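Here the complex is missing a single protein chain, while all its other protein chains stay put.
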Amino acid sequence: MEAVSPATVDWDEMTDTILEVENLKTYFFIEQGIVRAVDGVSFTLQAGKTLGIVGESGCGKSVTSRTIMRLLSPSLARIVDGSILYYPVKGEPIDLAQLDPFGEQIRDIRGNEIAMIFQEPMTSLNPVYSVGHQIMEAILLHQEVTKEEARKQAVEMLRLVGIPLPEQRVDQYPHQFSGGMRQRAMIAMALSCNPRILIADEPTTALDVTIEAQILDLIQQIQADSEMALIMITHDLNVIGEVADHVIVMYLGQVVESAPVDEIFDAPKHPYTQGLLNSLPMIGREERLEPITGSVPGPHERPQGCAFAPRCPHVMNRCRLEEPPSLIAGEFSTVACWLYDEQTEVVYAPG
Amino acid sequence: MTTFIIRRLLSAVVTFFLITLISFVVIQLPPGDVVSNWVRQQEASTGQPLPPETIENLRRTYGFDEPIIVQYFKWIDGFPSGDFGFSIEYSNAPVSEILAQRTGLTIFLGVATLFISWGLAIPFGIYAATHKNSHWDYLLSTLSFIGISTPNFLVAVIYLFIAVFVLKTDYSGGLFSQEFKNAPWTWERLLDFAKHLPIPLAILGLGGMAGTFRIMRANLLDILDQQFIEAARAKGLKERIVIYKHATRIAINPLISRVGMQLPFLISGTIIISIVLDLPTLGPPFIRALNRQDMFLAGTVLMILAFTLLVGNLLADIVLAWSDPRIQYD
Partner (left out) sequence: MTNLGGDAGGGRWIRLFGRRKKNADPAARDEYQLMTVRQLMTRKFLRNRMALLSFIALVIIYLSTIFAGFVAPYSARSSDSKLTYSPPMTIRIRDPETGSFHLPFFYPLRGKRNMETFQLEYVEHREKRVPIQFFVKGEPYKALGIIEWDVHLFGSSDPEERLHIMGSDVRGRDLFSRIIFGGQVSLSVGIFGVMITIVVGSVIGTLSGYYGGVFDNVVQRLIETIRSFPQLPLWMALAAAIPPQWPPEWVYAGIVVVLAFINWTGLSREVRGLVLSLKERDYVHAAEASGASTARIVRKHLIPNMASHIIVTATLAVPVTILGESALSFLGIGVRPPMVSWGLLLNDAIKIQNIVLYPWTLFPGLFILVAVIAYNFLGDGLRDMVDPFAR
């Protein structure tokens, strides 16, 4: 196999690419030193498709999404390398990484063309403004409509996301909504301007399982009705299995495996992906769950060589010394692991 | 909302009675009662002993020959008709007469100080929080730290020093010129009042500003870390709107509830600065009464101050309930 960057892989019929992230590096410059939160992430997103980003806490999933939205404070985090190419409906692609995070250009895209929903529905809405007011705020910002029309749209959006009695609910405050309803309201807010990309950062983590299923159904249904692309960030492989078309697995700021969802579940390649799957309870599964040993190292103790080496069951000497590049592993997939390099003596064959 | 206010009012009434009780205890604390102090002073000034009947008469009028508890009820019984006892120090004038105008000025100064200190502290707090770890943030934070450590009376003395040596004003204390001191309110008096006001207000306002600034900064930093701020940015809102409409609005709420904690300091500050600058508030008669053990006057001032605090807290609670939809009324 030869080393490549996943973005350069010639995906089949990649005509309606909407977002292309290439070798993105976001570092945090803090008192204790530099934290390489996102360290060379690449992926492409196509219209109408869903990209799942999966990994344990602290692996850079959320930072990746916030970097795309340019929501990180420039005094703390800097994009040190890479590009985020956004393909608007008309005109040349825009490199979001080059924009001023407080500038007008990114603000026109935020909320309007790329929207985001967050992990904590309890704290994602401002407690002192009514839910309707907060939805109308986004509508009035990006569309040229009157207040009355914006209000009508807000009610419609609430109806669309399945909130009962939206005419009354629109004037209520967030604390009068339950957790699931708040997340619905957040989705209504995010979708109010018909974005082309929706970034969902762990949208169901804080919710009950039954509510989780409802919210995921809602997102998929809306996606089916529009050509909206979705980036679903989660640590929960079950969620990925339900919604994603393509999956990237992240570990310590890097993409360790990138593959279509079926391949991830049927033939995972990277030992980390295998570990994640082995620790997943499934119906009909007979063998014991095997958790991955150890925990994600802290930001300052990134190991030399492969980042996963200290926890890897198949670790080789080479892994501790050299960092593996992304290797082409299939038609649409890459993996960053020495096990798949021909020079390596394979001691373990997966599957 | 109404039940919330009624409940707060009822609790305030109970507290008020406890306040009168403690104030009464304070009146009784010094050795000897008010009448014997007065008699001692009268005898010292005239050089002649008072006839025992006069003393007896006084004792009976104010009920000093009765049990303490009866005296207490006699004292508070006079409140509805504006009778708070008499003052020895101010030649037997009724306490209410001495304090009427001064109470008004004390409250006026307190409220004006509150607005000035807020008017300065909130913008500075917003600036420091949004420019965290900048040079100005460090400077403002250090100054405010020194500010909260500096006692009011020292602030007063230092500002006077600055006013006299640096600004070369001829301000020599007080809120009125000599000729207006006891005059009724006229336009000229108001003008004179306005001329005297800036220095005491600056001293009081800057003194109260430091604490408010620190809270505002800390609150805003907390709020700016919240998810809904990021969500507001993600909508594409301008940074200015995110900060002012979404963050500041909430960061101010704790300030309102803190008025209750700020008021005692404000009142203490007003009292002590009034004594230094000889402002016609409750401060000067209070210290004079304490020095001469003129206890009806002193006790009543103490009570008025505590009462002001009580009403201030009550108002702050109501304003907060109105401003923050999250407050539960039941």
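Order of writing sets the chain letters: A and B. Residues in each chain are counted from 1.
We adopt the following convention: a residue touches a chain if its C-beta (ideal position, glycine included) is under 8 Å from a C-beta of that chain, and two chains touch if they have at least 3 such contacts.
On a predicted model such as this, the values are computed, not experimentally measured, just so you know.
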(message) Going by the contact rule already stated, which one of B:S36, B:T150, B:S177 or B:S257 would touch the omitted chain in the full complex?
(response) B:T150
(request) May I ask which residue of B:V35, B:L99, B:L160 or B:L279 touches the chain that does not appear here? (result) B:L160
(request) Give the residue, chosen from B:I22, B:L221 or B:V319, that touches the chain omitted from the document. (result) B:I22
(request) Considering the whole complex rather than only what is displayed, give the residues of chain B touching the chain that is not shown. (result) 15, 18-19, 21-22, 26, 29-31, 145-146, 148-154, 157-158, 160-161, 164-165, 172-173, 263-265, 267-268, 271-272, 275-276, 286-287, 290-291, 293, 298-299, 301-302, 305-306, 309-310
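Everything below uses one rule, namely that only the chains that are shown with their structure count from here on.
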(request) Mind listing the chain B positions that touch chain A in their complex? (result) 132-133, 226-228, 230-239, 246, 249-250, 253, 324-326
(request) Could you pull out which chain A residues touch chain B in their complex? (result) 66, 69, 71, 75, 102, 107-112, 115-116, 118-120, 123-129, 137-138, 141-142, 173, 175, 186, 189-190
